[in-house]
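Take a look at the structure set out below.
Partial view: only certain chains, each at its native spot in the assembly.
In this document, chain identifiers A, B and C correspond to the written order of the chains, with residue numbering beginning at 1 in each.
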Amino acid sequence: MRYALAVYGGPYSQQASHSALRFAEALLARGHQLTTVFFYHDGVYNAASMMAPPQDEPHLRDRWLGLAAQGETRLQVCVAAALRRGLLDEREATRHGKQSYTLEAPFELTGLGQLVEATLENDHLITFA
Amino acid sequence: MGIVSPGESLAPGELLVILRHAPHGSSWLREGLEAAMVAAAFGREVGLLFTGEGVLALLEGQQAGALGQKGSDNLLAALEMYDVERCYVDAAALERRGLSENDVSLLPVTVLAHADVVALTQCFSRVLSF
Amino acid sequence: MDNVVNNCMNLHLLNRSPFSSRVYEDVLNAMGSEDQLLLIEDGVNGALSSAGHYLAGLEGRLFALREDLESRGLSGRCSESVIVVDVDGFVALTEAADKTISWF
């Protein structure tokens, strides 16, 4: 079946990111397809390029990258939620006159319409908050 | 204030958005309403269920908060423009807070008893909760 | 609406402890008679025997995630009426449900 995940919880603050990654791995192991992970609310911080956790803790952004590298999962970040929280890709950084950027591929800034589409166009949407 | 019309309530729908959080204290309510508006703008059949603390979103007389922080009333005003017509409020959540149908006036809403809340979560094919 | 035949079965996910959050009341209010409830994260604290009164009436439909119980040292303290599943079983529950609704 085709699944999408929504992640609302902030990394290293809530368990949501850990739970979502664990679920994603079990999903793939059972032969399902994970088309989309959509990050909203504090979940957008999962995409922070500069994340630098201690070496004995999981690097959550790297884990998302590993997931994306396994197959066809898109990592979509709500642009409105991200901008106010300081996560800008190169294009948005330029538009806002910032010298650097804090979000990059495979994470992509998208509209909230992609959450609606992920909800309606997959067999299942599971939310981790 | 809508009268519960079983035919209307039972109509299947595409996306139900459940709103459980109060205005101002966190961004959950605004973020849920924005998801509903976007879905409506894309032409989807959207329903809204206000339950838990979310029923407080429907009280009149709300204002901007500290530093001009926005509440949710401006989003509710915009909802009707976006053709979100199926708005429901959980009777139990109202009652627990000492509120009645007359108190929730920011939107035309249908008040649902427990069995109707259950039916609502079943007749929509997808649910997003906030 | 009560008498409409409806074969829809929803899976509800609860990640907050009933000892600290009342969101479980909203879950119970929205659950149909065939719906299932899976406790995850801090929600598994609701699987303690002492939490039985919060989540009564769900015999055979109340699940808790094994990994989250184990990490908290709660495996041996669960109510017997709670069905323990691992993350693979979690996926299976979502497969069987029409849709999954998260409460937090």
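Quick note on the criterion: contacts are C-beta pairs under 8 Å (C-beta built on N, C-alpha and C of every residue); 3 or more make two chains touch, one makes a residue touch a chain.
Treat the numbers as computed from the prediction; the structure is a model and nothing was measured.
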Report, per chain label, the number of copies making up the whole complex in this file.
A x2, B x2, C x2
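Here is the rule we use: only the chains that are shown with their structure count from here on.
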Measuring centre to centre with CA averages, how many angstrom lie between chain A and chain C?
26
Compute the distance, rounded to whole Å, between the mean C-alpha positions of chain A and chain B.
27
Residues of chain B whose C-beta touches two or more other chains
125-126, 129
Do you know which chain C residues sit against two or more other chains?
99, 102, 104
Contact residues on chain C for chain B in the complex?
1-2, 4, 6, 8, 10, 22-23, 25-26, 29-32, 98-99, 101-104
Listed in rising order, the residues of chain B that touch chain C in the complex are 6, 9-10, 18, 20, 51-52, 90, 92-93, 114-119, 121-123, 125-127, 129
Taking the complex as given, what residues does chain B use to touch chain A?
14-15, 27-28, 31, 34-35, 38-39, 41-42, 44, 125-126, 128-129
